[in-house]
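After this line comes chain A, so read on.
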Amino acid sequence: MDVEELKKRIEEALGGLVKGIEEGKGFIDVIVDLDNIVEAASRLKELGFDHVKSLTVIDYPKENRFRVIYHASSYLDEELAKYIVGIGADVPRDNPRMPTLVYVWRGVEFQEREVYEFFGIEFTGHPDMRPLLLVPQLAEAKPLRKEFIVKEEPIIRVKPPTG
Partner candidate 1 sequence: MSVWVYGEQKSDLKIEGAIARRIAEDLYEVFIGPQHPGSGHMRIIIRVDGDIIVDADPDMGYVHRTMEKLSEGREWIKNIPLFERMAIHDACNVTVSYVIALERILGIEPPPRARYLRTLLCEINRIAAHLYGFGIFGVFMGHSTMYMWSFADREVMVELAEKLTGARLTHSYPIPGGARRDLPQDFPDQARKAVRYFRRRLEEYRKIFLDNPVMRSRMEGVGVIPKKVAAELGVVGPVARASGIKYDARLAEPYDAYDEVEFEVPVFEEGDALARAWVKFEEIKQSLRIIEQAVDWLEKHQREAPMHPKFWERSPPLWKKVFEAEGRVKLLPLMANLKLPPGKAMARSETARGEIVYYVESDGKTTPYRVRIVSPSARNAIVFKYIVPGYRVMDLPTIYGSIDYFPPEADR
Partner candidate 2 sequence: MDVVKLILDIIFYPPIYQLLLIGLVGSLVVVIFILWFERKATARVQRRLGPYHVAPRVAGFPQLVADLVRYAFQEVIIPRTVDAGIFILAPIVATILSILPIAVVPLTSNPGYWPVPMDYSVLVALAISTVSPIFLILAGWASNNKFSIIGGVREAFVITAYELIAILSILAASATVLSFNFVDVVEAQSRIWFIILNPLAFLAAFLAVLMATSGFPFEIPESENEVVAGPFTEYSGLLYGLNMGAAYMKRFALSILMALAFLGGWAPYTPGEGILSGYLIPSIIVIAKATVLMMAFSFTRSVYGRFRLDQALDGAWRLVFPMAILGFGLALLEAYLGVV
């Protein structure tokens, strides 16, 4: 099975839900509407993609959206294990909410908590929506959003060395 065939199979399984398929190096992303994401993810799981490798969120402040992608793959089907298929949707930046996929893929529970604290995307229906890694005060700042800037030092030093 090659990538084209896989795409065909996914399009068949997902039916009209697919908005577009983006191809990256080493993975493909299936983009759906935010409202359909639970349905699409369930169908993808029935296809054999039984676990999520990465819940990837990318912030596009210019386009005022977050791209949320669940990169899934398969453990039990050795043929599908070679591919990483992402199911993604765009979440508006000013009211970041989306339905949780915990009940589709149990493994994303902690990753959704992580996204919640780093980007502020709230997953409705998540059983335990708390910050995971950060202290509560820092989680308020949503550090992985692009407007949170971490300064790098310039290569020329002003302060003289002390030793």
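In the analysis below, a contact is a pair of C-beta atoms (placed from the backbone, for glycine too) under 8 Å apart; a residue touches a chain by one contact, two chains touch by 3 or more; residues count from 1.
Inclusion criterion for the candidates: all candidates are chains of the complex that A comes from, given by their letters.
Since the structure is predicted, the reported quantities are computational estimates derived from the model, not experimental observations.
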(request) Identify which of the numbered candidates 1 or 2 touches chain A in this complex. (result) 1
(message) Quick check on the complex: what are the chain A residues that touch candidate 1?
(response) 24-27, 50-59, 71, 73, 75-76, 78, 81-82, 84, 103-111, 118, 127-128, 131-135, 143-144, 148-152
